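Just one protein chain is left out here, and the rest sit where they should.
Going in written order, the chains are labelled A and B, and every chain counts its residues from 1.
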Amino acid sequence: MENRPLEYDYTIAKMFMFTTIVLGIVGMLIGVILAFQLAFPGVNLILGEGLAEYTNFSRLRPLHTDAVIFGFTLSGVFATWYYVGQRVLKVSMAESKLLMVLGKAHFWLYLVVVASVVVSLLAGVTTSKEYAEFEWPIDIAVVVVWVIFGMSIFGLIGIRREKSLYISVWYYIATFLGIAMLYLFNNMEIPTMFATSAAGESGIGSWYHSVSMYSGTNDALVQWWYGHNAVAFGFTVPIVAMIYYFLPKESGQAIYSYKLSLLSFWGLMFVYLWAGGHHLLYSTVPDWMQTMGSIFSIILILPSWGSAINMLLTMKGEWQQVAASPLIKFMILASTFYMFSTLEGPIQAIKSVNAIAHFTDWIVGHVHDGVLGWVGFMIMASLYHMAPRVFKREIYSKSLMATQFWIQTLGVVLYFTSMWIAGITQGMMWRAHDEFGNLAYSFIDTVTVLHPYYAIRGVGGLLYLVGFLMFAYNIYKTMSAREVENHELQNASPMGA
Amino acid sequence: MDIAELQAYGYFTLTILLVVALYGYIYHLYSTKKDVDGVDYESYSDMALKDDIDDTPVSPKSDD
Partner (left out) sequence: MFHWLEKHPFFFAVGVFLVISFAGLIEILPSFAQASRPVIGTAPYSTLELAGRHVYIKNSCNACHSQLVRPFKSETDRYGHYSLSGEYAYDRPFLWGSKRTGPDLMRVGNYRTTDWHENHMKDPASVVPGSIMPAYRWMFTKKADIDTAFAEQLTVANYFSVPYNQPVPMKDGSTAVVKLGNSVAEANTIALEEAKVIAADMKDQDVKDAVARGEIPEIVALIAYLNSLK
């Protein structure tokens, strides 16, 4: 024992890699089903009339969003933290028994929460607030999981050998703090089981039901402050953490400007939280807040592009790597989509554009070019980079990876182009008047016209899912691929044919 | 003074404060290398590039 050299311990990282893949498949499969339900309503009865309640669009929809956000993405965040965290702090989890126990508790409790979420959402137990659908017993469990995650982060930082914190660690800390704050405030609710009737009865009705502490407009304000920033701290901040580590590491290039990365960090932290108001334009929240939401959304382009350009410039003079390595392709496309959707978002937040875009499929398109193009690609790239290092084997197939890249890219392009057209078409039809000042279209006209776009979107989603299954297969086969020597693991990941 | 006015003042002061802090930070980042005990921030990239467990840390914790 004494003479064995110290190594990084990837036990927990492997566990979360597993849930990233499984929950990714679940979330995306449900997404594809939902897409085809909109194009062909008969799919709602996919398992027959008897189970219609559980295969229905409206029951599955929260399951799709939550599986992708809290299943796929968060697992990816955890998996990469338990990998990157050790390496940039130069300390192994094997050095602390406590951290190992915490890590394992983190994983198993997380699984319990995932299971209870699936059951409760299928049963229709929901608070209706988007991405915060869980009722209070699950909320409490979520908080426990999150506190353990925080203890893991700060525990590892506490025993580090590297005094300064690498930029990725900054972003992981911000993820932890941001989600903690948002989740707590948005889920303030009172369980109804404590109510007592005039006759003295208590414990009336279902024990898990609760009522929001905020009402109406205030509730909406808190919800979209949460909803928008859950995107910030779930889909942006931790993914930026990943790219700041994995792109330089895989390409062997130092970050183009480390100073710019620090600056973008504070810029993003300061500006992002203000932008939530853009979800509520033309609603009943005070006017100045709506304007604030618009303005800050546009300023937000600066720190977002600061990071994205920094990543692209990191590849300066090394562009042949992009052609040669499918892994780098994934990351470069991810940062390109990041630039793209951080430009699209502010455009949609401009009041006059929002008047058309709000409530339409354009918003759905925006979310998906961010999540499929940026989040999905970056998490898959991270796992591809980690796989040879945690399994000590080369990636099973480079050509499979390249094929997957092109299939998924095509899928994303089909997805967002069809949703753009669908959204703008519908937005324009809703507001069209004829020469007498009457509405030109009934609502159903604006639905039936979308059929071809919904079908194209379904195909786009299906292609992405197929690509993801190829990814899962490639990682699975990697576990039995050729063993590699340590010196092969410096920068570019070893790949088989 | 009603709450909306307080809100506006609070918003204004805090924004100014943060803008000053941010510009101060930029100045700090780009001037620090010339300082006596200054740091070269660009060397921090090595935290990712040289991250094997037996690599030398960029600024070891035991330094102070």
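Everything below uses one rule, namely that a contact is a pair of C-beta atoms (placed from the backbone, for glycine too) under 8 Å apart; a residue touches a chain by one contact, two chains touch by 3 or more.
Worth saying up front: this structure is predicted, and the values here are computed from it rather than measured.
Colleague: Decide which residue listed in A:Ile173, A:Ala254, A:Ile298 or A:Val322 touches the omitted chain of the complex.
Modeller: Of the listed residues, the one touching the omitted chain is A:Ile173.
Colleague: For subunit A, which residues reach the chain that was dropped from this view?
Modeller: Subunit A touches the chain not shown through residues 37-38, 41, 44-45, 49, 52-53, 56-59, 61-62, 124-130, 154, 157, 163-165, 170, 173-174, 177-178, 181, 185, 190, 192-199, 201, 204-206, 209, 211-212, 214-223, 225, 266, 269-270, 272-274, 276-277, 279, 282-286, 289, 292, 355, 358-361, 363-364, 430-433, 438-439, 443-444, 447-448.
Colleague: Given the full complex, what residues of subunit B touch the hidden partner chain?
Modeller: 3-4, 6-7, 10-11, 14, 18, 24-25, 28-29, 32, 39, 59
Here, only the chains that are shown with their structure count from here on.
Colleague: Quick one: subunit A and subunit B, Cα centre-to-centre, how many Å?
Modeller: Measuring from centre to centre gives 27 Å for this pair.
Colleague: Inside the complex, what are the residues of subunit A that reach subunit B?
Modeller: Contacts found on subunit A: 5-8, 87-88, 90-92, 160-164, 166-168, 244-245, 248-249, 252, 254-255, 257-259, 262-263, 266-267, 270.
Colleague: Considering only the defined contacts, which subunit B positions touch subunit A in the complex?
Modeller: Contacts found on subunit B: 18, 22, 25-26, 29-30, 41-42, 44-49, 51-55, 57-61, 63-64.
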